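Note that one protein chain is taken out, while the other chains of the complex remain in position.
And now, chain A:
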Amino acid sequence: MTGRRVAITGVGLVSPLGVGNDENWRSLCAGKSGIGPITRFDASAMTTRFAGEVRDFDPTRWIPKKEVRQMDLFIQYAIAAAAMAVEDAKLGPPDDPERFGVYVGAGLGGLPFLESTHDSLREKGPRHGISPYFVPAIIVNLAPGQISIRHNYRGPNMSHVSACSTGAHSIGEAFHLIARGGADVMIAGGTEATVSPLAVGGFGSMRALSTRNDEPTKASRPFTLSRDGFVLSEGAGLLILEEWERAKARGARIYAEIVGYAATSDAHHITAPSPDGEGAQRCMRLALRDAGLPPEAVGYINAHGTSTGADATETGAIKAVFGEHARKLAVSSTKSMHGHLLGATGGLEAAICALALHHEVLPPTINLDDPDPECDLDYVPHEARKVAVDVALSNSFGFGGTNACLVFKRTG
């Protein structure tokens, strides 16, 4: 992207690995799993009875008590992550609110609130069964809406919805918006909270979820021969993107520079990736072109790596794009630890790339006990690796054949 440079100056994370950046980063470096039995509802009749639930989340740290019950959990996670990101960036109230915007999406939106409302509708009828807050509680763009109200950000405000690519698309679009002069500061990323009967049952019905119920922490095992589906998870991952000169002028700490983004479509199938990962390949190539970097510049890829059959397709796509260099770069799927946060996952993984460049540590792929012969790259198995790489790339691929790729550069 030619245009203004864009810095990542803040991060806000809510995930099964913790609430807060330090909690998440410590767990990622320690190779800790955040997956456990489902406690949010009675999952005994489900084929999958575990998930990545956010623990110890107290919404009243960020949201007045009476408002908490007026919004679904995915909006609460977004509000919390946004507040933490703004604080992390030491931004303070916006000096020019019309130049501050919010792109935060979700893949599914407020399913738990929808499900409980449908129950009460059947029980009490429409007058008493449906809260007047029902619609603003569940619609996706109330996540960025609520954030803008709380921080007085009056610039562009919307949600990009693209299943598991949502968070990455939101960040990429916000990056390009700042680069071409449409805003100076953006809160961007994804949020999701669907540890609910409809989502766990729905993905289960597709046979998309792991059913390793006796070993939840081993269930998300990308690139292994014994992988048997993804692990549904929840949380929010938001970044503060800031125009470079502005960030420099105020002496902000810069985690990394975001330098490239591309979006492509497979135009192939509702859930399966295109053969040879054609859409993914094209996405990585276009993102590198956007960054003006050759494939050889990349030292780390945070893979989409969901612990499904598609891990082999992604591996093949990486080999096709990077050729010989694919053997020299490090690839990891941090979903092995935090699970698949659906619409939020691209936001969390973009943040992990920025933190990895900043701290000069690559988080591992845990549970890589029995590598699939078709998955034969350096996946940083089991343990984090202390190494300073210059360029990192994050892949996100969603149902509908929608792909996003982000490129980050170390600033140190």
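Before moving on, here are some points about what is shown:
In this section, contacts are C-beta pairs under 8 Å (C-beta built on N, C-alpha and C of every residue); 3 or more make two chains touch, one makes a residue touch a chain; residues count from 1.
In this section, contacts and distances are computed from a predicted model.
This figure omits one chain of the complex; the name its UniProt record holds, of "Acyl carrier protein", "Methylmalonyl-CoA mutase subunit alpha", "ABC transporter permease" or "Tyrosinase", is "Acyl carrier protein". Among A:Ser131, A:Asn213 or A:Thr411, the one in contact with the hidden chain is A:Ser131.
Listed for chain A, the residues touching the missing chain in the whole complex are 64-66, 70, 127-128, 131-133, 136.
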